[in-house]
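The complex is shown incomplete by one protein chain, all other protein chains being positioned as in the whole.
And then chain A:
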């Protein structure tokens, strides 16, 4: 039996070393920051903590951070929140700091270069300056990334950026200036006609009938997205040109360099590899959102990457549990070095886990416990094959081109069931976009054939007090990959990605939807498609054919049918233009004769096409005191009977001259923004708030109206409106007529 050595043989514990010190923690709302804060609160009761947070720091601390996994149930009274933004100069209130643990960073792989540089490259030095301005010269622990070393092969030593041989010389300010100049250039370029036309055309395609302002807004959103994409793309190109895989790695490397230049009293750079869910603390599998490697695993489990992932099987994917990194940070905090020191916190060296292993274990896991797909059915997981990134991109681009052509075609041809086709194309496009993005981002990582040396980290671990080795352990040898992936990480991933299984539910909803609450206001109903299952063309056809003999009717219908496609195309472009053109058909028709015929419209045309849910809803609104207003592009004399249904009917009127229609409208057609402004005027007239009003619409031409009121409802929306409605979380309902029975 071994005798326990004397206490003084051992070094002091981390708790003793950090007792009475004040630690400044940045990025406490992030993944690693929370883990570090949790460890401090749990294991270091004599250490004070200052957290630097954006926005209202006290509120965020008590609402967001303290209740989260690592800090839950711990006493947070030792934490002092300070508000401040690292992306800007002039941080205040950082006095009496002994140790800085700098976890804050932007970790997105798709960030414009200027934003990434501002935070990741300038941030660390700026933080140090601020703390120094507060009157203390702290020991600085900078959390960087293993990938700050750039795209290398072989062993990556634990040396700060800029000290290894053949590394490029970098000028942060020059890069930042250039990146800002890009932004100006691209902003300007995006406003050039050739691009503007593209955005407007695309916006027109998406929400043309919703009218001018809506198209303008959409085009502007598209422009903004394009600018961002371009900036990201340029940033990535620049980073790759310099030898980094993306702006993230590059900005982190620059951060290390500027920090060293700022010359802190003591400096440790902690370079974790791919940080994933916790192995031990706060509990195995703690993770709050998807991390770097997770989209791939999930995408694979969800069947999106069917054997199309560009990577090399034998490459080590360097995953490290978050609690190991947090512990390494705290161990480093307790052991300030004389000269700047770098730790690679990684597993590739001592306990390698390759992409091949990952594929194997993920396949096994998701085959045994498949994810549900969109319909809730299990995804059958394909074999995970690897091929070169180039060939995959070619394939994706080819598929993209086919899809694009399909969408253009559907857009131009008024084919039946085009809504379904469009929806399917859209879904495929989304899948493809996701796949393309994944490949784009992760391509360099799949080909990054290097091993991170972790000798420094190992030495630190071995110098710890045995008790600390228990409490602050980061011995990567103890990770059993099969166990970690199958029992810890993938279950955690699944918990985030898959909503919890619902409990037993009643098989049918009892009764009707509850009556809307709130003060009485206006209830605005579109007529075509909402109250009636018909269009202005149906009205016209009915009116013209009702007195015809069967044979004439057939001939007339066949003649009219040839015009239908052009009407549909026109209507997709602009409802207003369509209405104007369509009503030209009434030119020279006898007004009195048509009006007489319209007297039969109720039983012959309107009643069979009425959607009874609309009648019920109108009655419901009337009962609660709303003023019900019907808005229609149909002619006034045709919808005359509907006056008995609503309080007001706003319909189109044709100009009459000497007993005949001229085919012109008395007022501009009531569509798109026209409807919205009518609603606004009516609300003002009746002294009610628009936010209390209800509106019911079925197409994009109602979008401005629906956006205006507080309670929009999409009824039987077409594909394009339903997309907008889903995006805005509007209720979508399916109403029907009773016509099918006769």
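Note that in this section a residue touches a chain if its C-beta (ideal position, glycine included) is under 8 Å from a C-beta of that chain, and two chains touch if they have at least 3 such contacts; residues count from 1.
In the analysis below, contacts and distances are computed from a predicted model.
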### Protein that the absent chain corresponds to, by UniProt name, given "Purine-binding protein", "ABC transporter domain-containing protein", "Nickel-dependent lactate racemase" or "ABC-type sugar transport system ATPase subunit"
"Nickel-dependent lactate racemase"
#### Entry: Touch criterion as defined above, residue of A:88, A:265, A:455 or A:623 at the omitted chain
A:623
### Query
Among A:610, A:701 or A:721, which residue is in touch with the absent chain?
A:610
### Among A:134, A:406 or A:641, the residue in touch with the chain that has been omitted
A:641
### Query
On chain A, what residues meet the omitted chain?
511-512, 602-603, 607-610, 612-613, 615-616, 618-619, 623, 641, 644-645, 737-742
